[in-house]
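This part shows chain A:
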Amino acid sequence: MGAVTGYLYLSALLFSLGVLGVLVGRNTIVILMCVELMLNAVNIAFEALSVHFQTLDGQIAVFFVMSVAAAEVAVGLAIVITLFRNYLSVETHDAVTLRG
Partner candidate 1 sequence: MEHLFNLTASGDVVLSLLVFLPLFGAITLFLLPEDNDSLARSVAMFFAGAAFLVSLTLLKLFEVGTPRMQFVEMMDWIPSLGVKYILGVDGLSIWLLILTTLLSLLVIFASTSIAQRLRSYLGCLLLLETGMLGSFVALDGITFYMFYELMLIPMYFLIGVWGGKRKIYAALKFFIYTALGSLLMLVAIVYLGLSHEQQFGELSFYLGDWVNLRFGAKEELLLFAAFALAFSIKIPLFPLHTWLPDAHVEAPTGGSVILAGVLLKLGIYGLIRFAMPIFPGAIEALAPVFVVLGVAGIVYGALVAWVQTDIKKLVAYSSVSHLGFCVLGLAALNMQGMQGSVLQMINHGISTGALFFLVGVLYDRKHTRLIADYGGLAQKVPMFAFVFMVFTLSSVGLPLTNGFVGEFLILLGGFQYNPVAGAVAVTGVVLGALYMLSLYRRVIFGSFNEERNGDLTDLNPREKLVFAPLLVLVFLIGVYPQPFLNRIEPSTRAVLEYVNQRNAVAPSVVAENPALRRTSVPQGPESRLEVVEN
Partner candidate 2 sequence: MSTIDIIAAAPLFCMTFGILALLVLDLFRIDALPFPRLWWGVGICGATAFLFWPFLSMNETAFSGMMAVDTFTFAFALMILGGSAVTFMLSDELLEGQRVEPSADLDLLVLFSALGGIMMVAATHMMLLFVGFELLSICVYVLTGSARNQRASSEGALKYFILGAFSSAFLLYGMALVYGATGSMYYSGIAAHIGEPSMMLLIGIGLMIFGFGFKVSLVPFHFWTPDVYQGAPTSMSGFMAVVVKAAAFGAFFRLMASGFGSVSASWSAMVAVLAVLSMTIGNVIALRQTSVKRMLAYSSIAHAGYAMVGFLALGEGGGAAVVFYMLVYSLMTLAAFGVVLVVSSGTEAQYDQDSIESLQGLGWTHPLLGIAMTVAMLSLAGVPPLGGFIGKFYLFSAAVRAGYTSIAVVAALNSVISLYYYLRVVVVMYFSGERQLSWEPPRVLVFGPRLALILLTTGTLYMGIFSSRYYETAQIAVRSLMQL
């Protein structure tokens, strides 16, 4: 595989960092950013693989991912706002009325 392996490891590292951020983060905004990090880590993998396979699929995928990520963030922020209106907080630990 050669050169591509390094990029894949980088992608895996970034992805893991993103996961870690989601797992430890309390602030929804931070979590959102970590999710973005995860998506972008995947983008690196797509890029690298696309180059490796000499096909365009990976490149195109990145565009889709980026646009989807943007939509996701937009909706996510809206949801955070409604949460804030109801709970006066953006910490996930405060919204725990539904459980059991």
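Per the selection procedure, all candidates are chains of the complex that A comes from, given by their letters.
Worth a mention:
As a convention for this text, a residue touches a chain if its C-beta (ideal position, glycine included) is under 8 Å from a C-beta of that chain, and two chains touch if they have at least 3 such contacts; residues count from 1.
This is a predicted model, so every value here is computed, not measured.
This complex places chain A in touch with one candidate out of 1 or 2, and it is 2. The part of chain A that touches candidate 2 in the complex is made up of residues 4, 8, 11, 15, 18-19, 22, 28, 31-32, 35, 38-39, 41-42, 45-46, 49, 52-53, 55, 57-58, 60-61, 64-65, 68, 71-72, 75-76, 78-80, 82-83, 85-87, 92, 95-100.
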